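Here's the structure we're looking at; comments come further down.
Every protein chain of the complex appears in place save one, which is left out.
Then we have chain A:
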Amino acid sequence: MADAVVRQPGVARPASARKRASLHNALRRKSTVAFLMTLPLILLITLLVVYPAFYSLHLATLNKSMQKFVGFGNFEFLFRRDTFWLVVKQSCIFAITAVVFKALIGFVVAHFVHNIPAKGQRKWRGMLLVPWVIPPAMSTLAWLWLFDPSYSAFNYTLAFFGIGPIPWTGDAAWARFAVILVNVWYGAPFFMIMYLAALKSVPDQLYEAAAIDGANWWQRIWYVTLPMMRNIIAITTLFSLIVTFANFDIVRILTAGGPLDHTHIFATWAFRVGIEGSDIPLGASVSLFMVPILAVAAIFILRDVNKRGNEA
């Protein structure tokens, strides 16, 4: 308003000059500069994440030949199939069991490594990380041979004690056990290294204070270690849950979903119906099912992290 009062007729600047000035001002604002600098990354994420996500949403609404829009038709079809519910069940069992064991083993091993004198610790840390460093497609092949029903090292050793042979990948229960075992073997070192870092960040004096307060080793873990590691445990678990839920390579190589679909999880079954069964829209619908399940888990776990985040 004041602007309008002081401005004299005929002194007003031409429109193009004003436009340039506002562009100039916009460029001078910090937020604009920040936006421009992050733009390449935003574009990359849009290209690699947002576009495929929306494309798969679009795909899921088409018919098998991808010619006709069918709305929720694919989902209705899935809900009526027993195999789908089997896959839901198996994915949950697979992810939850594997993550629980990875977390437990990682926690215990992290404690052992933490208590090794500093000199030898590097060596052990390095060796224990090996399963996580080898590309899983390769290491799973080695496991495949170990699980071979007739000539494998496992069954040979067991036969020596008069046990077996065990149909590691041939029987539904054993096959489920096998894929979970390999996933735990592959993922536990990640937990170990995260927990080890968390353990190292707990000040020694807290343990000393607890020792003087009268806590035994179990109480020290329960009242000091676990509360101090809470956030790391939550984030690691969430991260691992997502990765394990979306696992593909281990199951694909070890059992390819068999026997009789009894080890299929979302990703492998999506591949089976989408790529091998040439029904891309149905495959997209299957893989989309992981989103709501993981979103709910993420909300719950991250809410807890936020709540406790500023304690230390």
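Simple rule for what comes next: a contact is a pair of C-beta atoms (placed from the backbone, for glycine too) under 8 Å apart; a residue touches a chain by one contact, two chains touch by 3 or more; residues count from 1.
Basically, contacts and distances are computed from a predicted model.
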* Assuming one chain is omitted from the figure, identify its UniProt name from "Carbohydrate ABC transporter ATP-binding protein, CUT1 family", "Bifunctional protein PyrR", "Acyl-CoA dehydrogenase" or "ABC-2 type transport system permease protein". => "Carbohydrate ABC transporter ATP-binding protein, CUT1 family"
* Structure fact -> In the whole complex, of A:N25, A:T46, A:Q219 or A:S278, the residue touching the missing chain would be A:Q219
* Where the complex has a chain not shown, which of A:M228, A:A270, A:A284 or A:I301 is the residue touching it? -> A:M228
* Asked: Of A:G126, A:P203 or A:G277, which one is in contact with the hidden chain?
  -> A:P203
* Which residues does chain A use to touch the chain missing from this display? -> 203, 205-206, 208-216, 219, 223-224, 227-228, 230, 308, 310-312
